[in-house]
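The structure's right below; bear with me while I get my questions together.
All protein chains of the complex are present and in place, except for one that has been dropped.
Chain IDs A, B and C follow the sequence of writing; residue 1 opens each chain.
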Amino acid sequence: MYGIEIDEQYRCCNRIHNPEDIIVKIGSAEIGGGHFCMIAGPCSVESEEQIVGIANEVKKAGADLLRGGAFKPRTSPYDFAGLKAEGLRLLSIAKKETGLPIVSEIMSPRDLELFEDVDVLQVGARNMQNFELLNELGMIHKPILLKRGPGNTVNELLMSAEYIMSKGNRQVILCERGIRTFCEHTRNTLDLSAVPLLKGLSCLPVIVDPSHATGISRLVPPMALAAVAGGADGLMIEVHNDPEKALCDGPQALRPEEYAAVAEKVRQIRAVL
Amino acid sequence: MYGIEIDEQYRCCNRIHNPEDIIVKIGSAEIGGGHFCMIAGPCSVESEEQIVGIANEVKKAGADLLRGGAFKPRTSPYDFAGLKAEGLRLLSIAKKETGLPIVSEIMSPRDLELFEDVDVLQVGARNMQNFELLNELGMIHKPILLKRGPGNTVNELLMSAEYIMSKGNRQVILCERGIRTFCEHTRNTLDLSAVPLLKGLSCLPVIVDPSHATGISRLVPPMALAAVAGGADGLMIEVHNDPEKALCDGPQALRPEEYAAVAEKVRQIRAVL
Amino acid sequence: MYGIEIDEQYRCCNRIHNPEDIIVKIGSAEIGGGHFCMIAGPCSVESEEQIVGIANEVKKAGADLLRGGAFKPRTSPYDFAGLKAEGLRLLSIAKKETGLPIVSEIMSPRDLELFEDVDVLQVGARNMQNFELLNELGMIHKPILLKRGPGNTVNELLMSAEYIMSKGNRQVILCERGIRTFCEHTRNTLDLSAVPLLKGLSCLPVIVDPSHATGISRLVPPMALAAVAGGADGLMIEVHNDPEKALCDGPQALRPEEYAAVAEKVRQIRAVL
Partner (left out) sequence: MYGIEIDEQYRCCNRIHNPEDIIVKIGSAEIGGGHFCMIAGPCSVESEEQIVGIANEVKKAGADLLRGGAFKPRTSPYDFAGLKAEGLRLLSIAKKETGLPIVSEIMSPRDLELFEDVDVLQVGARNMQNFELLNELGMIHKPILLKRGPGNTVNELLMSAEYIMSKGNRQVILCERGIRTFCEHTRNTLDLSAVPLLKGLSCLPVIVDPSHATGISRLVPPMALAAVAGGADGLMIEVHNDPEKALCDGPQALRPEEYAAVAEKVRQIRAVL
């Protein structure tokens, strides 16, 4: 139907063999099968004050999960690479204060035990085909948020999900966050048609990250609403209390009040669909 | 603000020199400045029965304009290239029957007089940089629907609009219809972030054509709704009463009842925004 | 063999129906079927002194044809668009002085009679799918240099050649000049594998324009040599006596002495192949 052969290559995640939507549960939140999930927080955890402050703000605005980077993959070896173990400790404090489950990126199987209190492990776009990492994450019992690489196809994303699922872990959330094209203004080009495509091809929930996809905070609200209207099961949005001073990706972060306004519109569009 | 210099190169269409939205009027329909416009109809005009039938259906579903191709640019010289003058005559009949203004593609200045009864002249994606055609269309007094070429940037699209506007015709409607990328399932990749980008950079209305952008009818409804939520000023959707037998682009056409369902959802999302 | 169906869609240019290479003759020069051709000259004709001076230089360096733009398609309506008819007159003077046949771009069938003294008519990348222009050029008796659009596939290029050939004119030369990609340094990305692909699929000669493909004069010599080693039937290289003051595309032009050095290396590589 979509020009893709959904055959044995996708035996765990394809829609034909698995007609029922997979619903991923994270604390009291659910995603997939009609359940929608809002994930918000800063690109990087910078300090206790920062992460707890933002966590309180996004909770107030109705977010279901808190995101925050502790291990940060950076193109340059000379850029800020995150607070690492200390960052995870601060995330735990924010989780305890607000009750929000937390999402954070893992870059190596070696770090797994540091992530004990993390509710959803994120595989970053650059590691989408780090098969050793995927294999290890297939053997644990936690939801995995798998981001599409900017140079990767929809089929490759599904194959990477298949690495995780074929090892036993079926709690996989797919995330579209922009692809590499010739477009000159945005960091990447949001491929929104991947959302209905992925939902037609597979049984997995699909969320959208408009912050990384555009790299421009002004474009985040319209693309967030577009993603919801296009059928996404959730959004991951970067929120920072002081974008100008953010240690990473400030220009794409929303302020808490901007996030709250988007979240309200998202609820209204969800009500229409 | 977007990493683009809005300077003298865009003196007619840029937002800074022209802070007010341009509103294009087509009969009783308006587009831009908060006014939204639904354009629907077949890829090609095939017969009087076909075009009048579809025109009645889309009018019933609330469409503001009827589209229909008479001069069809085709990649291959051996493919059906449209009914040409006869196609325009049949469009006129449909216009008279339904009262819907009509949109049709013009490929050469030589054909201008044949288009007398056509309300909006469309410049197709392949002719976006046919500067001779753009110059001629700058000297007439009709709205021009300018489609972005699949290999063209947002800046190039604005420059092509500038060709038309700098000759005197300010009634230009921009249309995003998908770009060339490495994605394997869809005909093109819908670049939806171009919509808020273009609306921030220029004063022109921007519509989206989800039919050509995806090439797959199942993806048209979600991408149509996404476009509306993302801020588009209108939609151009292909509708055919018998997609399997369409002479051109059948796989991307909606049936009239599918179109009516999308149009209803569009109105609901518009009401929320 | 290449994953392309060479069928009736390519009846005039495909290799299976037309196993013999087409050899295009231009004055005493030949291209295709083992014959190699060097085309050189400025992006734009600027003055008699400039074009005659450059013509003499490139002739001395062994060029077979002189190129020079008189009608210049420009992204912006406010940029220098060429000397038009006067530019063609100056090209004729350079032709008379040096005996070099001339190549120049035609943008509209309306201008055809102005091109009487032009030996090869160039269809620019932006007009590769201007089917009205292609149809007209199919009815004349002169070689056509058809440039690949930066957003167009190899199949589309062949289809555009087919437009010309199916009308009767079989003297078509294909030209690869770079495609749109995410690469950040070069104007376009030279797709050199298109050369052996096109020569395997069709019977037409294929040349390469490393100047437009890279947009950077330092990259022109290595890409020119690469094109020759990769099997190209010719090169089109921009040469200007004063690149800093060129009215168009100066940064990609070679000085005459740089061109002469490349031309010498090209001959040596040709001798090896």
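Everything below uses one rule, namely that a contact is a pair of C-beta atoms (placed from the backbone, for glycine too) under 8 Å apart; a residue touches a chain by one contact, two chains touch by 3 or more.
Every value quoted in this text rests on a predicted model; they were computed, and no experiment measured them.
Chemist: Using the touch definition up top, pick the residue from B:R67, B:K95, B:R126 or B:R180 that touches the left-out chain.
Modeler: Per the contact definition at the top, the residue touching the missing chain is B:R180.
Chemist: Which of these, C:C37, C:I54, C:L91 or C:L192, touches the one chain of the complex that we don't see?
Modeler: Answering carefully, the residue with contact to the hidden chain is C:L192.
Chemist: Using the document's contact rule, name the residues of subunit C that touch the chain not shown here.
Modeler: Contact residues on subunit C toward the absent chain are 1-4, 151, 153-155, 179-186, 189-197, 200, 213-214, 216, 218-219, 222-223, 225-231, 265, 268-269, 271-273.
Chemist: Across the whole complex, list the residues on subunit A that are touched by the chain not included here.
Modeler: 8-9, 73-78, 107-108, 110, 126-127, 129-132, 149-152, 155-156, 159, 162-163, 166, 179-180
Chemist: May I ask you to list the residues on subunit B that touch the chain which is not drawn?
Modeler: With respect to the unshown chain, the touching residues of subunit B are 180-182.
Definition applied: only the chains that are shown with their structure count from here on.
Chemist: Which of line, ring, star, complete or other matches the graph of chains that touch?
Modeler: Per interface graph, the chains form a complete graph.
Chemist: Indicate the whole-number Å distance between the mean C-alpha point of subunit A and the mean C-alpha point of subunit B.
Modeler: The mean C-alpha positions of subunit A and subunit B differ by 34 Å.
Chemist: Residue numbers in subunit B touching 2 or more other chains?
Modeler: Residues 151, 155, 179.
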